[in-house]
Structure formats: C-alpha cells, structure tokens
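One structure below.
Only one protein chain is missing; all other protein chains are in place.
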Amino acid sequence: MNPFEYQQVDEPATAVDAISRWRGSKFLAGGTNLIDLMKNTVEQPPKLIDINHIPLRGIEQTPDGGVKLGALARNSDTANHPLIRKNYPLLSQAILSGASPQLRNMATNGGNLLQRTRCPYFMDPAFSRCNKRTPGSGCSALEGFHENHAILGASDQCIATHPSDMCVALAALEAKVRVRGPKGERIIAIGDFHRLPGTTPQIDTTLMPDELIVSIDLPPSPYGSHSHYLKIRERTSYAFALVSVAAAIDVDSGWIRGARLALGGVAHKPWRVEAAEAALAGQKLSISLFEQAASRALSGARPRRDNTYKVEMAKRAIIRALTIAGGLA
Amino acid sequence: MNTIGKPISRVDGKLKVTGSARYSAEFDMPGLCYAVLVQSTIPAGRIAGMDDSLARKAAGVLAVLTPENAQRLPGAEKRLSLLQDNQVYYNGQPVAVVVAEKLEEAHHAASLIKIRYSVSAPKLDFVAGFPSSHPGNHNGEPGDMSWGDVDGALKDSDIKIDQVYTTPIHHHNPMEPHAAIAQWNGDELTVHESAQDISGHRAKLAKLFGVQESNVRLICLFVGGGFGCKGPLWSHVPLAAMAARQVNRPVKIVLERPQMFGPVGARPRTHQRLTVGATREGKLTAIRHEVHAHTSVIEDYLESSAFPTRVMYGCPNVSTIHRIVDLNLGTPTYTRAPGVATGTYALEVAMDELAYKLNMDPLQLRLLNYTENDPQTKLPFTGKHLRDCYTRAAERFGWSNRTREPRSMRDGSQLIGWGVATETYPANRRPASALVRFKPDGRVLVATGTHEIGNGIYTIMIQTAADALNVSPDLIDAQLGDTALPPAPITAGSMTVASVTPAIQTAAERVRTRLLQMAVADSGSPVHDASVDEVDFKDGLIFRKLSPNRSEKLGDFIARNGGQPIEGIAHVEPDETLKQKFASHSFGAVFAEVSVDPDLGPTRVRRVTAVYDVGKVLNEKTARSQFIGGIVWGIGLALHEDSHMDARTGRIVNENLADYHVPVNADIGEIDVSAIDIADTHLNPLGARGIGEIGITGTAAAVANAIYHATGKRIRDLPITPQKLIA
Partner (left out) sequence: MTSKKSQKSLVELRINGETIEVAFAPHKTLLEVLREDLALTGTKHGCELGECGTCAVLVDGLPVLSCLVLGLEAEGREVTTIEGMATAAGLHPLQDAFADLGAAQCGYCSPAFLLVAKELLEVNPSPNRDEIREALSGNLCRCTGYIKIYEAVELAAARMRGEAVEPATESIYGFEV
C-alpha cells in the first residue's frame, strides 16, 4: 500500500467537499475491494476519505412501497433485513451467494456497486497490458487466459466481467442509485450505472469521481417469492460466478404478466436481457417458453477461444432459474 | 503404560486454541526489521537495469539488495535466486529485497523499484517440450523401470485401454505462508523458519554462507501447514540472512500469498499415457505408464506418477517411464503424496475404464488382479491387508447396491454416481536421533529435531516415551523443531513416526537403564545393592520389583545425586537389509458418492468411505485428522485446484486464494474413515507405517470414476469443473 492521507467525515456534504478538493482521492467504506487493490498497487489514492461515520446505514420502506437501502448499510444487514427477505428475496439470495459472511459484514451496498473486475490482468500490475488499469496499454486477456471473461457487450479493448452478485439482482429489480455531488443529488437507473467497456474500459460506472452514493432505491416489486438467483461456480461457496442469473416472474395463475432477467459473469456490467423479458411477457409458463427466452438472451453472445462454454451454461442457467422462479421445478 | 493407539488429545491443542502457539514469524527481538521480496515479471531473460533510487529514499528503508550490490555467496547454487547475477529463469523469481523498519514501509518501497529487462524467448509450452524431454529420478529411484514384454503382451491382449490423463499445476497453499526471521551474531546465524526440514536447511545455509554447520541454528516450533512446500530450502530464507547481515539487525520475511505461487514449489503439470492390456476374464497382461511432467530450467524435479503402477496390481509385463520437460517456471517440488496422488488418479481411472470395457464390477477387477507380493521384485510385503480394506469399505459404503450402468442412479433431478479406487503410499523410514531426559523436578523431557506440522508429533513423542518408560504422559514434555536437538529427518513422505519413534524408544531404554544402574549403585537409595533386573521404574518411582514399597521418587533421587539431569541419547538407523527382504507399502480402498447436476455441471462429493491399512495406528484422534485431511485434498485434486498459467509470460493468473480454489467446507460431505490397525513390526518396533499422504491417493480417481458413473462422461483432464461437464 502507498502512504496516504486519511480523513474521517461524518456527513455527505463534507465527504463530497473533501473528495472534490483532492484529486485522485477515494472514499473508504467497507474497504473489501479497495484495500486489497491498494495492496496490489492497482489503486494508489493519495488520500482516503473514511465515510463509515456518515449516517447512511438505514434500510427503510418508502412511501411508494419500495425500500431505500442506505449506501453504507452492510451487505449482511441488507440481506438479512426482514423487508428485504420478505419483499426482495432475490436480492437477499444474491447477496448471500457472494463473498463470505465476514466480507459481507464489512462490505457496504454502495461499495458493492463499485466492485472492480477480477480479471487477473487488471489485478496484477506485473502484466503491463491492461486498458482498464493503464488506458491504451492493450488487453492481455484477448489472447490470454479468458475462461472467466465476457461473452456479451465486450469490446476489443476489454473483455472483463463485473464480479458482483448483488448488482445482478439490482439490475433485475430496476433499482435506482441515488448519488450526491457538488451540485446536489441525482438519480441513476441501475441499468445506466455500470458501463460497457467500449473504448474507455478504465471507466466502470457513470458515477462521477466527486459523487457519493447515498442510497439504492428499490421500487415496489410484484415478484416476491417468484424469483430466483442461481449462481454457478467452481466451488460450492466463496467463489465468483462463472455465470449467474437473476430471474423474477410476475405470475398470475399460470400466465406471466411480466418478467425480469439479468445475468452475471457474462459482461462488463450486470446484463439485463429485456428482449428475453419481452418474450416471456403475456405467455403461459412453460419450459419451452423458457428455452426460447434463454436462446434470445444469448443471441448476441460473442465468446472467445476459452469461454465458449459460457453460452450454453448461461442458457441452461436461465432455464433453471426461470423454472424455479415460476414454480415449475 | 499403554497410551499407544489411544485417542490422546493433542498436547499442543491448548496452545493452538489460545493463539499462544508461536509460529515462525511470531518471534520478536530487539531491532527486528522487515524484508519484502521484489519478483521478476518476465519468464526468461536478464535484468538490463534496475532503478531503486525512489525505494532507497522511501521512509524507513534500511537497505535494498539487488544483483548489483548483494553479497556474493561462496556456496551459491543456481536453483536458488540469491541476487548473484542478472539472469531471470521464471516469472516471480526474486530479483531484489527491500529492508525497512516497518512492514508497511518495506511493502511500499518494494513497489517503487523499476526494472528493465532484456527478454528471451521462454519455454512455456509443455507439450511442445516433449521431444526434448529427459529422464530423471525421484529420491534416487530411477524414473524408468520395466519388467516382462509389454509390447508383446499388449499385442496379444484381448482388451486394451489406451488413454491420456492430465493433471494441472497445483500450489500447496498451506494457510501459513512461508516465513523466516534471520539473525547473525558474528559468524553465527539463527533462523526461525517455517520449515519441514530444519536439519537439511541448516546444512544448506551453512554451505551457502561458507560457515560451519554448528554455526547455524534453525528453530521451528510449529508449522502452519506445509504439504511439501516447506521441505526444500527456498530463496527467501538465505535472502533474509543476507539482508540481516547487511543491516546488521534481525530481519523478518513473510511471503505474501501471491508469492506462494512461484518461488516456493508446486506440484508439476502431468501428462500420463496409460496403456493397459487384459484378458477377456479381466486379468491384467500389460501396463505401460508413460509420464511427462515439467520442471524448471534451474533444477530437476521428477513427479513420479508411474511409481504406484509398480506396486498396485499383479501384472507380468509393466513399463513405467518418466520424462521431464524443462519450462521457465518456478521449480516444482514434493506435494502431498508426490507422484502417487497424480499417478493413482491416472491408473485408477484407467482401471475403471477397463472394468467398463469388460462389463465387470470395478471392485471385482481389482480383486481379480490382487497381488500378495511386490509385482516387480516378487518380494513379500512387510504387511498387506488391502483385501480387508476393500471388503470393509465396500460394506460400509453399501457398494453392492450399485447399479453398473452410467446414469442409472438418481436422486430427484440429480445424477448420482459411485466410484472406487485403490490407494497406496510407500512406507519410508530414515535415520533419526532423540534424547530422553529425567529432570531434577521429576518430569521427563523427550526431544528430537522433528517438526510439528499438524501431524500431532508432539503428542506421539509423548505417547512413545510414556509407554517406553512406564510414565504417565502428564509427566512428560516434548521439545522439537530446533537443530540444537538431536537431528530428525525431513517431515515428509509419511515417515516421521516410523523414523522418530524408534529413536525415542531406544533413548528411553538407555536413560531408564542408566537410572536403574545409578540407583542400585547409590548407597542412599532404597534399591541399593539390588541387581538392575530386580528394580524397576514406573510413574516417577524407582522401586524393587519384589518389594514395591521400597521406592524413591525420581526427583528425590536426582536431587541426592548432584541435581543433574540424567539423559539418554540414541541415533537409530533403519535396517537397510529390509529392502532386500520385503517391499513396504500402505494400502487402502476408497469409495466416493457424487451428485452431478446434469444441466449445469457442478459436482458435489456427498460421501466418501475409506479403509486404510497403514500398520499400527498410534493415535486414533490425530490419525483420523490426517486421513480426512488427505481425502479433502483428493477432492480438491479431482474438482477444484488448478493454477492457471498465462501462456505468454509464465505467470500464474490466479495467484490468490479467491481464484485458486482449495475446497471450502461446503464442498465436503460425509467422510467415513477407519483403519485395519495391524502392526507392521518389520518396519519399526511400533509397527506404524505413516498416514500423512495416503488419504489423497486414490481419492481423485474414486471421485472421477463416480462422475463417470453418474454422467457417462469420462473427463480425463483434472480438475473436473462444471464447464468441462457441460461441454
């Protein structure tokens, strides 16, 4: 880790003010994906602004029947909160499938949105070429080890994937990210929050460097228990997803009023598949319908040499997740 | 006293559960400072320039050791990277060392060093290296050995299996990373090191620095896991000593987890071709086991995967061949059951394939080819009860309920598979020394320079001395892990117990005899004038056998006789003629049940049953630990562990514990282990053959065979991941 200045702040305005004043500084919340990257020297902020004392830990029902998740609420508190367990079991399941209990005790909701990729060429500066770490240096993964890399939405600059489980569920739930900057608050739809790599893979999100996430707002969910988060990984716990699926179905006596489907482990951002959702809407629940939706979801997939398996795995995972969500399992 | 075989609790348990067991990085001393390694980022070439100016100016930095300025060592060897030249042989090779007052200062300064390289074309393509591969040996045993006429027999075989099995690079990843603290006092070097071979490391360090062995002392009271990687001496230890000499202060070095993936050994990649011939009835007629494994360009290490094929089954024609491929990677080394873990995987899957081709029960096939003698030398085994292992394990597992066809067993939507494999590991023993001391306070000390690596040897030492001396274990203390003690062999090869306990027994006998001789000669003793045969020592009392109340406490006796401890020291060599008379191996049978999600791929090992023939079990509690731990390593070998190498730079891309997958608790189902427990006294007086490694052998094959039984898919490339199963 590089030496740095350290400052504690206890209100959002001070936090935003502090980060605006010090170029390259970072907010420190749970630290679970900042301190490790600082140890690898991938991140070398000159200053850390410790925001843990800002009172943004609440989890509350909103007047519209949704729930507001404080940006600094811990992942474990979020996943185990009665409101989340009851109204958003998909989110609870997704969070609990990620990391470990100790990491979830530390990690915050805001920080989870900002997780950086697990691409080894990004995490290990011994590899000189990584456009995400050093813009313009090239992408070592294109021809290198890319078994775990993106099959959707990638560019010839970057084929990294987003590692979060929570964000996949948030994408399916159409969460909104409330952020505060020097000019006040704004709201970013979760689908617009994470970016595709394009020619600027060094920028993960549309959050500005001087903005602070204050909450994640969940709209009311009609899906309830007709949802499922499915994660396929190489060991039974404490592993990142090869492929994951967040599926939610609004069911009315065997008919689908609406559906949400998002994939993890396949793209630079949580991959919501609206085309597949459209294919499901208004149809009767059936395995063959799910198969069609799965094919449609992966129709644009462009796998590389060593990750072709993900296409088939993702399709099968979608079918399974929808089957469970729809109660056909 | 009769403690051997009893489930005595670990004597070091309390230290370990309170955080007071001190591992090698946990010693403080005045002036202690910190060293951090800087590693190469290219696989081959040389250092063209190194700019350490920023590092030298950084806060707290005491020294930067580079190839430019490092002390030239009289005994330097190529296998270690000790900054003696500019050459780079693998990615991750130590190329500089930063020493600072504080750990965080050393880390930061290390990140400021800029290195320019002149890169050479690396050798990284394993298969492309086959044509230029070369033979080798493993611990002095030749890599190539054949008997009979394999080609002829294969030609005449009714049934033939000819397949290639591959296993990836593994890194040991004990939970405790390598660590050392080095301190010079004049020409005397003291090193606290997490090591499996303090005597060997002492000799090597003495040679490197050109000092007498007696000037070097290695101390290691607890090893936080080793599994082979702490057997050889690696570069960071002499580098710490070089740094300590340079700054003239004690220097601590602890490897970071990513540094565990390169400069401190690995299980090499293997490519194993198995050609097996059999009669229609299932009798083996020929086996050819041809192994390619990699090593580094700076040292030969042979992964002896075909060795188990030399002992497993009765077969008249066998050929075992090993070829080593030099690659620009860190040198591989012994990894839990070296050779045998990877080799039994290939052989035992090939046997399963043969059973299917014969339409025969795979357990039946193994029984049909059972051998009572070593198939190569025809010598009898010192003890072999494998048939009992098969029978008992099969019964406990419920093997007779298995339906033979693949995909024939289900549990709901999950496919269920049952697999079997044979396990084996050679019984080894080496010279060892020990001392047993009666102390003035009436307690007994048993000591030898062995290593507590989780094997429970502190406890076994006390049990051995307790039984040999007729003294309660509560009155005995054990000391180990110090080259100031009588030397013991490397803790590896499942040979610690077999080597060390005979030395303890002999030392105990000597000190006991000495005590009794002194007692009968002592006019103040109640046993004075008796003959040594007429007196005895038990539970701290010296007494006449026929008048037991004519007795004296050990402590009182010593106090009256000058207050000096009474000591017995023994050096015991194994009987080298044993090898001419017997073959000596442990065996076992392992059965596994897996469930596989047929659509999505993940495999779960629901239960494993294993029965072992390992000679006498000295402590059932610590033995059970070792067996289960070994099986879990086998599950990791079958399903999880895989060090992925970037093919261009030879750098391991998953050099961390999030992406290098060791089994987590959720991967482990029920494990039922037991032992036949018949003493093998040919090998050593207690009849124990060692248990640390056999559990991993066979297990990967049992799991792989169970996966085939579940799915009908024969994956011959470990690990068997979800992506391979849905391909």
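As written, the chain order gives the labels A and B, with residue 1 at the start of each chain.
By definition in this document, contacts are C-beta pairs under 8 Å (C-beta built on N, C-alpha and C of every residue); 3 or more make two chains touch, one makes a residue touch a chain.
Model, not experiment: these values are computed from the prediction.
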- Consider the whole complex, including the chain that is not shown, and state which of B:T622, B:T697 or B:T721 touches that chain. B:T622
- Query: In the complete assembly, which of B:V99, B:I671 or B:A701 touches the absent chain?
  - Reply: B:I671
- Note on the structure: Where chain B meets the left-out chain, the residues are 7, 9-10, 12-23, 25-26, 28, 34, 102-105, 108, 173-177, 222-225, 227, 254, 256-257, 392, 396, 453-454, 456, 611, 620-625, 627-629, 631-632, 656-658, 662, 664-666, 668, 671-677
- Residue positions on chain A contacting the omitted chain are 1-10, 14, 28, 30-32, 35-36, 38-40, 48, 50, 52-53, 99-103, 105-106, 237-238
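Note that in this section only the chains that are shown with their structure count from here on.
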- Note on the structure: For the pair chain A and chain B, the C-alpha centroid-to-centroid distance in angstrom is 41
- What residues of chain A sit close enough to touch chain B in their complex? 1-3, 39, 41, 118, 120-121, 124, 126-128, 140, 143-145, 147, 232-240, 242, 309-310, 312-313, 316-317, 319-320
- Across the complex, what residues on chain B touch chain A? 39, 41, 59, 91, 104, 107-108, 111, 258, 599-602, 604, 639-640, 644-649, 651, 653-655, 658-659, 661, 663-667, 719, 721-723, 726-727
